[in-house]
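Comments concern the structure below.
The complex appears here minus one protein chain, its other protein chains still in place.
By letter and in written order, the chains are A and B; residue numbering begins at 1 in each of them.
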Amino acid sequence: MLSRRTTITALLGAATAGWANLRAGAADPIRIGTILSVSGPAAFLGQDMKDGAQLAVDEINEAGGVGGRKIEWIFYDAQSQTQQAIAETRRLLSNDGVEMIVGGGNMSGIALAIAPIAEAAKVPFVSTEGASAIVNPVADHHWTFKSTVDDYLVLQRAADYFDKKGLKKIALLADTSGFGQGATEQLKIVAKERNLDAIFESFAPSDTDLIPQLSRIRDAGAQVILCWTVTPAGVVFLKQAQQLGLDEKLTFIHSYGFVTGKYMELAGSAAAKLLLLSQKFVVGDQLPDSDPVKPKIAALTESFKRRFNRTPNQFVAQTYDAVYLAKIALSNGGSDREKVREAFENIRDYQCASGIFSFSPEHHSGLAKSNIVLVNWANGRFNLADYV
Amino acid sequence: MAKPSDAVDPIAGPINTAARDERGRALMGGRSLLFIFWLALLAIPLVGLNDYLVSLGTSFLINLILIAGLNVLIGYCGQISLGHAGFYGLGAYAAGILSAKLGLNPWLGLPVACLVSAIAALVIGIPALRLKGHYLAMATLGFNAILAVLFDQLVSWTGGPNGLLGVKPLAFGSFALSSQARIFPIVWLCAGLVMFALLNLIQSRVGRAIRAIATSQIAADSLGIDAFRYKLIVFVLTAGMAGLAGSLYVESNLYASPESFGFSSSILLVAMVALGGWGRYGGAILGALIYTGAPELLRTFQDAQLLIFGAGMIAVLLFFPGGLAGAGDSIACLWQRYRP
Partner (left out) sequence: MSAGSAGATALQLFFAGVGNGAIYALIALGFNVIFKSTGALNFAQGEWVMLGGMIAAAVIASHAAIWAGCLVAVVIVAAVGLLSERLIVAPLKRPAPMLITLLSIGLAISTKSVVMLVLGKDPAGYPGFSGDAVLNILGARVPAQTLWIIGITLAFIVVAHVFFERTILGKSLRAVAADRDAASLVGINVQHSVMWSFVIGALAGGIAGAIITPQTFTSYDQGGLIGFKGFSAAMLGGIGNLYGALVGGLVLGLLETFAAGYVSSHFKDAVAFIVLLIILFALPSGLLGRSEAERV
């Protein structure tokens, strides 16, 4: 019963493919789909990420597109819900016929759900989310790539800082989201490798009271509290830790998901001694001139300000770079999806605003540890605190 | 002694029980109507031009099982459950864990999911149904909250907030039902069985008993109807159906995550029953259509979608308190009043 439909579809497919070849692909747009959460709990990240992708798509189209073909950009709001994202992924793949998906809902949990669907459909998926599990093990994730730092590498970088300062007893206060859980798993590994004494506390992303966890951390004698969340609970942590007087002796460090001025302002005086692990983007102007990323950051900041009338943050850079990575793969691979996939794996030393990307068949996550720095918040902006 | 005119519909106010019985009798012919409608639904994978549209059809059928069961519980039985999504989730995780973590045959997941949810409903229902009205609401709400925490925190079993991955699809030997078009017939079959079962329930002795209980518990008591027993039967039955829906969900998505099974989903299901029309058999179908279709239709409105949905819900309930299925009656009333 399906054969008639299949035959018609096959004929149509052959016809359009032939037609496309005849026209040398001059007029066909390349369809790229993006799923991000611009509403719901992850919304405040999502809007910046959407604008970053929008800027990249517009720039590429103004410069003539990819190999002469303009990008047709299709955007769906995941609303911070995995079920929505799954429905939207299906829509992008079957209804809208996209050649690539860029953006996994700006939540690690959503990206983890999209990956198998993209794998089954053999369509490249560029995740802009944090958890390393999104692209590991590579054998199960041929078609999935990640344009952000791995939490494993961020923690290694943190361990470098701990070694420098002689800190041994680390408390991880992570939320129970995919992002926080990813860090919990990776820290267990890193702590063993780097000989650190790690204790683990957790909280729900919507929690507004962390006194029980902080009391336990204090009683255990931790030297560092590493907080891993993107929600305002991270501000509650700072204020309550200050309330308990912990800021006098302990070092507080927040993850790269928390690097936004909005949170620093809400935290007020509690953010005075805070350090944050971060990509270089927010302190671009304070980097040494020898750093190749510096001019890229300046360029993106300039064009974003002109277009959207506000200063961009590193979330903007994440999606901006992801779209440009997609462009490279698409221009090298053409309309053959397998070739596009291989082209992705062959990207080496590509310099952009987030850092320097290098992919390989074994490594689908392109940023290295050297792209991470530690920053602090003073004088109404982020400042470089530790650079390697 | 309660008179027929004392009967009160929880939404539309005092009802004419004679008219309701008339509707009940009209349902007798409903069996063949349902059969024809159900056969027509089988056309979806043929007419559906792509995977995405067929997946909407699958979702519609799964949502129908949920909403139809809840409709019988609330609309016919007068009991409010605020934890229906919890039973749904219990079934989904039970079936999912069976295949993903224990490596058992995924077909086993369907009956196991039913059973697990039914037993859970028994455990909650026995103490809760002895109490009046909103105490079942509280018990089911608390139960749903506890389940939500368990789904989120028992990471080694459920995958935690990242969700359950690695669910094996249903298969006939080596033919895996891993595409939407392939799984559709199974979902269609199960949903059809559920709808027929519910129709039979409503028209049976049990159905008449529960409608009697809903209209007047005192009157039902005086007729010797054991209200507690019948309420429990319906509660357990509809929970089992929700469990079945859960197993179908996890087998068609090969994924489950805690956020689909929380308190807000339970509330939304209740709202859908109301929008469709309480205590009307066709109301569940309308409710499921809205639940499945509205997010897709509203998607183009981006940020405004929530507002449109909320405002729309208020408007529908203000103008059609009996839900959309009752719109016919409301319009007929207005016509009666204003015809020239």
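Observations, loosely collected:
We adopt the following convention: a residue touches a chain if its C-beta (ideal position, glycine included) is under 8 Å from a C-beta of that chain, and two chains touch if they have at least 3 such contacts.
Note that the coordinates shown come from a computational prediction; the quantities given were computed from them, not determined experimentally.
Only one of B:R31, B:R130 or B:R205 touches the absent chain when the whole complex is considered: B:R130. Screening B:L34, B:L70, B:A121 or B:A139 against the full complex identifies B:A139 as the residue touching the chain left out.
Residue B:A271 is the one among B:L41, B:A171, B:A271 or B:A327 that touches the chain not shown. By the touch definition given at the top, chain B reaches the unshown chain through residues 9-13, 127-132, 134-135, 138-139, 141-143, 145-146, 148-150, 153, 227-228, 263-264, 267, 270-271, 274, 303-304, 306-307, 309-314, 317-318, 321. Within chain A, the residues in touch with the undisplayed chain are 38-41, 43-44, 47, 176, 201-204, 206, 208-209, 211-213, 215-216, 219, 231-232, 235-236, 239, 242-245, 262-263, 266, 268-270.
Methods note: only the chains that are shown with their structure count from here on.
Mean C-alpha position of chain A lies 38 Å from that of chain B.
Across the complex, chain A is touched by residues 46, 50-53, 55, 59, 152-153, 155, 160-163, 165, 178, 180-181, 253-255, 257, 259-260, 295-296, 299, 302-303, 306 of chain B.
Across the complex, chain A meets chain B through its residues 1-2, 5, 38-39, 76-77, 81-84, 86-88, 90-91, 93-95, 108-109, 112-113, 116, 120, 131, 133, 176-178, 181, 204.
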